[in-house]
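Below is one structure, written out as structure tokens; comments come after it.
With one protein chain withheld, the remaining protein chains of the complex are depicted in position.
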Amino acid sequence: MGRFVALLKRPLTVAIAAILVLLAGGELLSPGFASPRQIVTLLTIAALLGVVAAGQNLVILGGREGIDLSVGGIVSFAAFLAGNIMRQSDANILQALAVVFGATFMIGTVTGLGVTLLRIPPLVMTLGMLGVVQGGLVLLTRGVPSGRAAPLLSRVVSDPVLFGLPGIVFIWIGVGIALTLVLRRTAFGFNVYAIGANEGAATLAGVPARRTRMLLFALSGFFSGLTGVLLLGYTEYVFVGAGDQYMLPSIIAVVIGGTSLAGGNGGYSGTMAGAIVLILLQSILTTLNIPPFGRQIIFGVTLLALMLLYGRQRRLRG
Amino acid sequence: MPALEKRPTRWSPQRRPFLMAVVVFLVLCAVNALLQPTFLRFGVAVSNVSAFLPMALVAVGQTYVVLASDIDLSAGAIVSLVNVAVVSIVDGMGGSAASIALGLATGVALGFLCGAFNGFCVAVLRFQPIVTTFATGIIFSGFALWILPEAGKQVPAAVYKAYAGAVVAVPTILWMLAAVIAFAAFLARTAFYQALRATGGNIQAAYQTGIPVARVRIGAYVISGAFASLAGLALVGETASGDPLIGGALTLSSVTAVVLGGTALSGCVGGVAGSILGAFILGMINNVIFFAQLPFEWQGLIQGVIILMALAGGVAMARGKAS
Partner (left out) sequence: MPVLEASGVRKQFGGVVALAGAQFALEAGEVHALIGSNGCGKSTLCKIIAGSVAADAGRLALDGRAVSFAGPREAAAAGIRVFYQDLSLIPQMSVAENIFLGREPRRRNGLVDRRALRTAATAALAEFREVLGAGIDADARVADLSADQTQIVEILKVLAAAPRIIIYDEATAALDRNQVDAVFARIRALKAEGRSIIFITHRMDEVFEIADRVTVMRNGMTVMTSATRQTTRDALVTAMVGEAHASRTTKARHAPSDETALEVENLASDKLLGVTFALRRGEILGLGGLHGQGQSDLLRALFGALPIRAGTVRIGQQPLVLKGPRAVMRRAVAYISGDRARHGVMAIRPIFENLVVSLLARERRVVVARRRLEAIILPIIERLKLKFASLDATVSELSGGNQQKVVIARWLATSPMVLLLDDPTKGIDIQTKQDLYATMDELCGHGVSILFHSSDDEELLAVADRVLVFNGGRIVAQLSGEQRTRFALYRAAYATGDSDAGA
């Protein structure tokens, strides 16, 4: 019985329950909402958010107020870069991927250096980095969208591969499996949890805290880069601020998924569920033809309600 | 051996980021004065203060929340909400003196209410501050859109003329700034402020000491909401109209201003003076870039790099002594 209650209280369980309730509710309110086609679309959009949130998840797990506000800017930057290198030609894909992943990994590394060597709080460092990336993007694009996805990329991302699901969903599942394995079955993963839980003790236990933390930010840059490429594949060409929409939702997805913002506790499976919950919620509000202000209010209230379920902090009184 | 009586630790490493902010501010002033010869004229200075005031107000309110080791990501939304609410009330009632009074009162009351709601969610319901105030911010801007779906409506000329005018030969703007500084100086000498810092420094210890930590945190959010509402009012005076999105950018820049001014996000350390300075620095950076006549495309990047460097410098200086 106690075990059952504990299972019910697990964020992942709550998130999955929320998904089912939202799907059922959506179907009730607007028949066809939970149709297979609709679900595929939802999963595709959720995958984009989910991959950004993977990086966000890592940074948050590493603790010390870990958070990455630069993800949105990097997504836009990566999409721009990829589109301009590909220019609708399949031949340029590998080159584009190499440049994008290299560049975004580097941006993340610079953030990581600021956080570890200069000890700048992540919130501030990534906020500053966001300004730089956005400013750089304006300089490069002159505010005009440019570049287009290679056809192969668009096909891989959007076309059904298996069971009618598009490639992006499998890429997301692949990210999910890889990240979960890394976190649970590798020394790096153990180190991430260790520095998230108690950096001082972890360092004295021989954990390379600095290197690990730097890598977390670099990986967050990489995942934002991957999202930029996927976004480009999904929409074929990308406007300048396309990635901005991911900044705060990526954090929310992580928190809804049960990863503590204090670090050291949580995992990626919950975050995946969290991303789906967020997208479902937004989608229901859109299908219901509620005016934008109403959508916003309901969205905010629902977030608060989810916090009430399990996003609460420890009592001060034992 | 009797210990030497030291003066209060005015120049301790904790204060270094603030000093750094002072230096950056002075340098920016110098550069600005070089690029814009009229910079030091009284009128220009007042118009600069007037332009920076809304962000400074939000940053001041944000400071108290950050001192308690929380954060208010809804501040910008409160600014928007108050802005459109005031304009709509004044406009809806025909712009009479009574409507202006009611509008101002409602605006401030809304700020208090929003702040109290944030505080309640964070301190009583124990929600995580970042996510909570992000969510309440969405709600507040939803209400702002409800009241006024798009920018528009007008307030009577009397309002913005009074705002841009002078009282006893001193511009209204400067009176407001002086009032803010006086209020902050007063608050810094209260027991509440000590309790606020203690809560930010170590909430468990503060609780065990008997500090009413929940009340203190709510208080900080209410102050933040109140200052955001003042910023909303200032924007009414500045723009003479309403805009449901006007405060959006103020949230994150207020956090930047607070940190630039030397207040630690981890709480307890810092103060309002630095945040005002931080807000002015952010405004001055824009000025300098504008008057340097840089190509438009470069502005964002340069601004980003300067802010990042200033942040990095301030934080690095604070850690200078720590091993």
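The chains carry the letters A and B, assigned in the order they are written, with residues numbered from 1 in each.
As a working rule, a contact is a pair of C-beta atoms (placed from the backbone, for glycine too) under 8 Å apart; a residue touches a chain by one contact, two chains touch by 3 or more.
Since the model is a prediction, treat every value here as computed from it, not as a measurement.
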Among B:V236, B:C268, B:L282 or B:A310, the residue in touch with the chain that has been omitted:
B:C268
In the full complex, which of B:I211, B:L260, B:I285 or B:L301 touches the chain missing from this view?
B:I211
Listed in rising order, the chain A residues that touch the chain left out are 184-191, 193-194, 197-198, 200-208, 264-265, 316-318
Touching residues of chain B against the unshown chain: what are they?
1-3, 5-9, 12, 14, 186, 189-191, 193-195, 197-198, 201-202, 204-212, 268-269, 323
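One rule holds for everything that comes next: only the chains that are shown with their structure count from here on.
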Inside the complex, what are the residues of chain B that reach chain A?
71, 121, 125-128, 130-132, 134-139, 141-146, 149, 203-204, 207, 213, 252, 255-256, 259, 264-266, 297-305, 307-308, 311-312, 315-316, 319
Contact set on chain A toward chain B in their complex:
65, 67, 69, 114, 118-121, 123-125, 127-139, 142-143, 248, 251-252, 255, 261, 292-297, 299-301, 303-304, 307-308, 311-317
